[in-house]
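What follows is one structure encoded as structure tokens, with my remarks underneath.
A single protein chain has been omitted; all remaining protein chains appear in their positions.
Naming follows writing order (A, B, C and D), and every chain is counted from residue 1.
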Amino acid sequence: MKRLAGFYLFAVLVALLPVAFPHNYFVTVVGVTIGINAILAVSLNLFMGYAGQISLGHAAFFGVGAYASGILTTRYGVDPWLAMLAGLAASGLVAALIARPILRLHGHYLAMATLGFGIIVNIVMVEAEGLTGGPDGMTGIPPLPLLGRSIDTDLEWYAVVAVVLLFTVWVSLNIFDSRAGRALRAVHGSEIAARTLGVDTAAAKSNVFVLSALIASFAGSLFAHQQSFISPGSFGFFFSIELVTMVVLGGLGSTFGAVFGAVVLSLLPEVLVVLEDYEVLVFGAVLMLIMIFLPQGLFVGTVRALRGIVARRAEAPVAGEG
Amino acid sequence: AEPIRIGSVLSVTGPASFLGDPELKTLQMYVDEINAKGGIDGHKIELIHYDDGSDAKKAVNFVKRLIQRDKVHVIVGGTTSGASLAMIPEAEGAGVPFISLAGSVKIVEPVKKWVFKTPHTDKMAAAKIFEDMRRRGIKKVALISGSGGFDKSGRAESLALAPEYGIEIVADETYNNKDTDMTAQLTRIRATDAEAILNFGFGTGPAIVTKNARQLGIDLPLYQSHGVASKKFIELAGEAAEGVRLPAAALLVAEKLPDNDPQKPVLLAYKRKYEAKYGPVSTFGGHAYDGLFIALEAIDRANSLDRAKIRDEIERTRGFVGTGGVFNMSPEDHLGLDLSAFRMLEIRNGDWVLVE
Amino acid sequence: MALLRVEGLEKAFGGVMAVADLSFEVPEGSVYAVIGPNGAGKTTLFNMLSGVYTPTAGRIEFAGRRIDGLPPHRVARLGIARTFQNLQVFFNMTVLENVMVGCHLRGRTGLVAAALRLPRILREERQMRAWAEEALAFCGLEAYAGREAAALPYGILKRLEIARALAAQPRMLLMDEPAAGLNDTETLEMRGLIRRICERGVTVLLVEHNMGLVMEVSDTVLVLDYGRRLTEGSPEQVQNDPEVIAAYLGGEVEYAVS
Amino acid sequence: MPSPEAPLLEVRGLRSRYGPIEVLHGVDLEVRLGELVAIVGANGAGKTTLLRTISGVQPASEGGIRFDGQDITRWPAHRIVGAGICQVPEGRQVFAPLSVEDNLRLGAYRRQRDRAWVEEELARIYELFPILAEKRREPAGTLSGGQQQMLAIGRALLGRPRLLLLDEPSMGLAPLLVEEIFRVVKRLHEEGVTVLLVEQNARAALGIADRGYVLETGRVAMAAPASALLEDEGVRRAYLGGH
């Protein structure tokens, strides 16, 4: 139970927020954006934080899901849930196809390859106007039907996204403490040692890549139905970098770190928007300051610092979790 | 009295900032001025604006924020077509009149109950250009365009419209908006039998296309779109800009208009006011002017802050003389401009000259 | 019967022949030491045996199966585990977790089962934890189980690698300089550990420069020089071989032998 | 100039920590000019941490370090090297992608002006470790463990140390070379270089040292002439294999 204590706390918080602030824009509207970003960050953290890889193309899978839902529902009248499945199939397939060749790469080369992949996908979104509506994007994506009605209001969306987020977090925490999760983290620690202990590192990396792509694709479908409008700009290289930033900002390798990073990075522009001309500048400065003073990430750094204080009080060495 | 809350989501930063920036300045300038004079019928105007950073995704949340949190009476804004299209479902759903400042025809075609727009459409620009080409006897045109929404939509409209004017598109090249060199595309165009080149784009692209064409020694007539209708283009393209033609709103040549032109006083007034405060005007700021005053006049006529009544009055706008032309809206036409709103200009000696 | 059989093994890096025309056999249940000057090719040999390098020529048979050219995880599956001369500890994990990775081959649940925390995961987790704790205790590391590996001194990390390798329940364990960095008393403990490993039925292949240790625990010693076999024999034979003394041991062995 | 009695290196009440965990709890130690001092201690006693703190790559949280009459506690590492303290670090720490020769020459980074001396010393090191000469153009990362250890020693010697800190220099070396290393240390000592030696091979280390310290969990447990430590029953049991 101790293992999931943080999760239950988080779940209660997520559930209480809209009860406490039912009509607050920051909860029901921005909350949905944050939730979707958090799902993405948690999924990316599986690949980056656990397995120690890097992807600058995560937004592409988000986009594949969104466009699959958008295109199939508006142009071919496919049922939204079927469209979502098709998106998952497409993302999973693409991820599985590119995983083996690309994941042989390391460090900056891997960053480049994933970046290139993301850009290619984005270019297709822009250029294949007939299907995607080109740079202006596509409108009129229907709302998601659920239990005989369609999810329409902000509050309903909050609920849906919250459930998916909680599920994703739960999954991520489960993986951390498992045979497969440790194998991934071993890849992070020393790929060679992992291999000599019987871990098929190529398969492990590829599996987690596909899993994180699937989650991103699912989030993309939700996003498409929630916004009812999508355009390539939302799935470009900047957003991929933003996702990486969320993961690192919160604390690489930590699930709640990823959530935290998503919250901060999504909320910051909403808050800074009052600064007008200074918004960009301040945003950059805040990002730098956090990383300078909490290089482990906001969440992990704070937790460590707190633990350090406790430890110093007790003057006893501490054991860690992740 | 309750203030009139005008909401706005603009691309003040990001790639489309050169559009959003003058739009915001224009709105702020007039809102301040009106408030200084005591508002409209005792109602002060409150301008609530958010910057979407040229990201359509952000625009969606901001428009919700305007509607839910700020409870605005009317929305003037949406700088890019993408952002405007993204905002439409929210405005429609909540029933808030929304005057877009973006170019795409898709915003008002098909007509949506709550959605209007002020800028000319790309289709009108293409039509204006083809009209001029037909007059000059040009039959074969090489098209080159950027990769943005504006560019692509312009390209699509041009391709669709060309046959109507008996024009054949013999090349269809594109470039990326941040590309630094277009000689490869122009070299391909040079190898065709095109009689003129048409470039749809904005930002640095058109200036580079213009310069590269000269570098390659291409001396075909070069047409640009209204996307470059600012002095900046002449400055960037330098001598290479000589002879370039483009359709533009009358604002650019306000002083050169005949005195009997109904738009002239409006244009001169806007131009003087804006330039006194911020420097050279652009037509984009003008769209914001048009949007703001169409909204304010509608509110005035409605004599109420009821959103539905405001909407109805916007739809009844007739003979409104704006910077973009004379607007005559109707239930079938939520733009209300015709081709005459565009003027064909040519760059001569580093300045605009009216062609007609 | 020989558990490991190496024939005409060769590894070249560009022009450098790190290992050349090497053949030997390791009987099951023995401690087999490989010694030789620095750069003789011992680590390279280990890298080939464990699948980290592909030999440029020759063959390796393990338990009757040909394993040269197999990727490391396949080799591991057949029952070969190793430690590293240059530590390859998972510094992002605790000591216990390091050793639980060692148990990887003994478990079988995958990513999906883990993600959904199916009941069998719980069982397997408990089992793996028990195995890992057993391996830690075997190496005398139980006190460190919860510590972050990154914060441990060198000597402990060396033992951690051994515990991790043992957790895989290998048939053969390759140990690359287990006593490096240990003082004489700690080396004695290491000797005891190696003996106990052997008693568990694990065949040990040992690379070590501490001659005291080598001579006391090994059944057979293979001496390499410039990638080739110099000689092979019992510790006594090797110790007194003039060629070995000249190339490797030197005259005054007093520093090296405890 | 320090007076002959004044220690060249003087460590007083030194504390050092990794994050919240303190590993040196007030170490006092001194090395006089020309002395060869050995430190023995079990795994985790803090020997490496002590040397790292002296070299300035690890901050001291309390206490002081004086070298040659100056307080160097807060000096940046490069300045400490400049003052003449060179270290052969634990785990070799070679510059893997750089060539063997570049590694060596970087050892003389702060001695570049003594060009002739550098060339001479380089030749000496190649003579001492011929394999390094053979592999001078190879990336250091391709060397075997023992070869890298030779490289690390050679690199430190090229720094022309006045005080040489050795952290397990014989680790991973073949017996023949272990002898050689001890001979070299002895020779350096005779040439007047002051040496602080951490060795797992405590018997050999104490065999050539003047004095020795026993470090236990971050504290000095014992300080005595080397010969006395070799005789001490407790030391024998804990560090010398009990013979």
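The rule is short, and it goes like this: contacts are C-beta pairs under 8 Å (C-beta built on N, C-alpha and C of every residue); 3 or more make two chains touch, one makes a residue touch a chain.
Keep in mind that, in the parts below, contacts and distances are computed from a predicted model.
*Asks:* Can you pick, from "Heme exporter protein D", "Nickel import system permease protein NikB", "Nitrogenase molybdenum-iron protein subunit beta" or "Amino acid/amide ABC transporter membrane protein 1 (HAAT family)", the UniProt protein name of the chain not displayed?
*Replies:* UniProt lists the chain that is not shown as "Amino acid/amide ABC transporter membrane protein 1 (HAAT family)".
*Asks:* Considering the complete complex, which visible chains touch the unshown chain?
*Replies:* A, B, C, D
*Asks:* Which of these, D:97, D:130 or D:234, touches the one chain of the complex that we don't see?
*Replies:* Only one of D:97, D:130 or D:234 touches the chain omitted from view, namely D:97.
*Asks:* For the chain left out of this view, which of A:17, A:123 or A:267 touches it?
*Replies:* Residue touching the chain left out of view: A:123.
*Asks:* Which candidate, B:75, B:88, B:208 or B:241, sits in contact with the chain we can't see?
*Replies:* B:208
*Asks:* For chain C, which residues lie in contact with the unshown chain of the complex?
*Replies:* Residues in contact with the chain left out: 43, 47, 52, 84-86, 88.
*Asks:* Can you list, in ascending order, the chain B residues touching the missing chain?
*Replies:* 13-15, 17-18, 21, 147, 173-176, 178, 180-181, 183-185, 187-188, 191, 203-204, 207-208, 211, 214-217, 232, 235-236, 238-239
*Asks:* Given the full complex, what residues of chain D touch the hidden partner chain?
*Replies:* So the residues of chain D touching the unseen chain are 55-57, 76-78, 81-82, 86-87, 89, 93-98, 102, 105-107, 109-110, 112, 139, 141-145, 155-156, 159.
In this section, only the chains that are shown with their structure count from here on.
*Asks:* If we define chain centres by averaging CA atoms, which chain lands farthest from chain A? Would you check?
*Replies:* When every chain centre is compared against chain A, the largest gap points to D.
*Asks:* If you average the C-alpha positions per chain, which one ends up nearest the average over all of them?
*Replies:* Central by C-alpha mean position: chain A.
*Asks:* By residue number and range, which residues of chain A touch two or more other chains?
*Replies:* 317
*Asks:* Scan chain D for residues touching two or more other chains and write them down.
*Replies:* 21
*Asks:* Would you tell me which residues of chain A are touching chain C in their complex?
*Replies:* Chain A reaches chain C through residues 52, 170-171, 174-175, 177-183, 185-186, 188-190, 192-201, 207-208, 211, 253, 317, 319-322.
*Asks:* Show me the residue ranges of chain B that touch chain A in the complex, using the header's touch definition.
*Replies:* 12-13, 50-51, 53-58, 60-62, 64-65, 68-69, 81-82, 85-86, 88-89, 104, 106, 147-149, 152-153, 156
*Asks:* Show me the residue ranges of chain A that touch chain B in the complex, using the header's touch definition.
*Replies:* 23, 25, 29-30, 33, 126-127, 129, 134-137, 139-140, 154, 227-229, 231, 233-234, 269-270, 273, 276, 279-280
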